[in-house]
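One protein chain omitted, others in place.
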Amino acid sequence: MSFALEIKNLSLSYDLTEGKSDNLTQIKSDELTEIKSDADKQWIFKDLNFQIESGEFILVAGPSGCGKSSLMNAINGVIPNLKKAHVRGDIYIQGKRITDGTVRERTKLVGSVFQNPREQIIFDEVSDEIVFPMENLGKSPRKMREKLTALLKMTGLVANSKTATLSGGEKQKLITACTLAMEQKILLLDEPLANMDANSAIELLTLLRKLAKQEDYTVVLIEHRQELVLPYVDRVFSCVKSDLENVDMKIEIWENIKEYQTYLCVIPQQKKWTAEIATNDKDAETIFSVKNMTYHIDNCLLFNNFSWQVKRGEEWVILGENGCGKTTLLKLLIGFEKPSEGSISSLFNKRKKRKKIGYVLQNPDYQLFMPRVKDELYLNSKSREFVEQLIDLFGFDKMLERHPLSLSEGQKRKLGFACIIANEPEILFLDEPTVGLDTDSLEQLLCGLRLLKQKSDKDLTVLSVSHDKRAIPYLGNKFLTLSKFT
Amino acid sequence: MKKIEFKAFTIKDIVFLAVITAVTLLASGPIAPLVMTVTKLGAQAFAMALPFALFTSIGLRKVEKSGSLTIIGIFSGLVLLLMAPVMFFNQLIASLLSESLALILFKSYENKKAILFSAGLFSFFTIPTTAVVNILAKGRTITEQVGNPITFILFVLGAAALGLLGAFIGNKISNELAKAGKL
Partner (left out) sequence: MCKESHAIHPILSLVYSLLLFVMGLLFVKQVWFWLYLITFLILFLLFRFEKIIIKTIPFILIFGLIMAGLTIINGNKSDVLYAFYRVLALGLASILSISIKPINLVRAFNQLNIPRWISLGLLIVIRFIQIFREEMRQIRQAITLRGIRFIETPILWGRAFFIPLIIRVLSISEGLAISLETRGFSTEVDGSSFEIICFKRRDLVFSCIFIACLTFYIYLFFRRF
């Protein structure tokens, strides 16, 4: 019997031949001149073996940066065809060996859905985007029309909607629909729920489950929000630290979801951090006061006659579905957006006072620009001692001389957070600070927050936006839930 | 003698060149409409030189293949075609001229001087193209287009100098990103 997907002795390393990597654009395993021996290489994973049957729904879980996306990219051919890496071993799809296939060849068999749908959409209208992959595969107009109608019905999207006005969740659905349009029976999805609210995530998971059970699709889903996904999946491939010295991760396969859930609950949590319930001083000065604010964006009403007050020392978590205006509210408070009606008064309106605000953006790429990690941390920092504490906490000591942009995504996120709190702000805005972070990194981040609170003598005001159930209880003790206008 | 090599462009190359063109047009966006209808020869090239050179040099550092600048010229020309159709020819011919000369002189973009030359003088080469287009399409003589010779010389030298400065900055940024393993 042939499996839908079979991996035999698959190994992957980004450790290319020394000193020659700059000249290599596409390195395939058979073309590589090995200078380093296998034992010297650092492998992301080595000699992986697993089989997945048709109709199975698999969750691939594991800490950020452990190699989940690399595994997906090795299957769909992005590695080594588009991204440099050394790949060894065999990949079979429906019994056919595809290890040496190009991305286009593999695309006919495997559909891939990536993160950041906004950056993958190129057309103005939903229908054009969905038919694009079918046009690429040379499907007939009649076939395209039929498939388009079916996909629109399945996803609830509207054919002539403008892609620019779709919410994050709708954009993800659109990109998923594009993949489904190509009718591959194997789907690989890389954190499709990362920026979705619970309702949109459940809708997408239900759709994927239906495809697996009713239409025999094989679904492989990489996701951090396991609590949401586990009820839908058949097996879990848990990526854990390898026992071998020169290998980063190995896969543990869990056939029984309930056992896996129990395992998740008993993982020892070294909680250095605790949820502190701040006693809010009723007489504390008001920092932000929103009065009868109305705010529209592109004819879409986000706030209508909204009033709210934030006092010094308060810790707020802003909750709500995607696209309901959480980040916009932070930007309104800071003065980057202006309300359509009503007013926002702030103690930090003036430029000099604005320096007392720290804002951790969701994507650290916007905030990192210095040539070394060290320079990034010390830029505008107030005390050397505090920066040293942060270096120690986040484990930056071995990477101080490195370029911030050469760090992994998780490390960059932590650095982005650390360099903002190193400025010891009086008010801290956190926009989804924990997206894609594993438990250890989350712990470090919350510990850093606690250190800052201690330094500020509990005078620190924190306003966070988060979808992460693991972090919400520790980010604040006051909650503002926003909802969309229907 | 080393020959000019032509390698096939991958989708990754084309997408990068298209995206860098979008950024180039955006960066020069506030200036473009102001100079689009200026009749003094060289004024447009002078105003656009710095942003064009800066971003195109980064584009050429990432896609070091013969023809990259022409592709940038085609993409920017096609977008400008939707605003001022004459600009299409301007962009296309200037990029072809600049790239051809750079490759004749330096053979390949692996030589950083080729990138500096090609990206740096891209805007400069729009000057002769604009002059020819003005003669053919609008019937304006060279003397009419040049106007005050001193202003013209300043525009021409300024376009070259600003272009080379932009390409130099672009190269500096590229060096740093290459060091960080990002380029």
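Residue numbering begins at 1 within each chain, and the chains themselves are lettered A and B in the order written.
Please note the rule applied: a residue touches a chain if its C-beta (ideal position, glycine included) is under 8 Å from a C-beta of that chain, and two chains touch if they have at least 3 such contacts.
Model, not experiment: these values are computed from the prediction.
> Touching the left-out chain: which of B:Leu81, B:Ala131, B:Val146 or B:Ala161?
Once the missing chain is taken into account, the touching residue is B:Leu81.
> Of A:Ser11, A:Asn76 or A:Thr218, which sits in contact with the chain we cannot see?
A:Asn76
> Could you pull out which residues of subunit B are in touch with the chain that's been left out?
Considering the whole complex, subunit B reaches the absent chain at 9-12, 14-23, 25-26, 29, 33-34, 36-39, 58, 62, 71, 74-76, 78-79, 81-86, 137-139, 169, 173, 176-177, 182-183.
> Which parts of subunit A face the unshown chain closely enough to count as touching?
76, 78, 82, 103-104, 107-108, 111-112, 114-116, 118-125, 128, 131-141, 144-145, 164, 175, 178-179, 182, 331, 334, 336, 354-355, 357-359, 361, 365-370, 379-380, 405, 420, 423
The working rule: only the chains that are shown with their structure count from here on.
> Please report how many Å separate the Cα centroid of subunit A from that of subunit B, as a whole number.
37
> Write out the stretch or stretches of subunit B touching subunit A in their complex.
Answer in residue numbers: 12, 176-177, 179-182.
> Quick check on the complex: what are the subunit A residues that touch subunit B?
82, 371, 403-406
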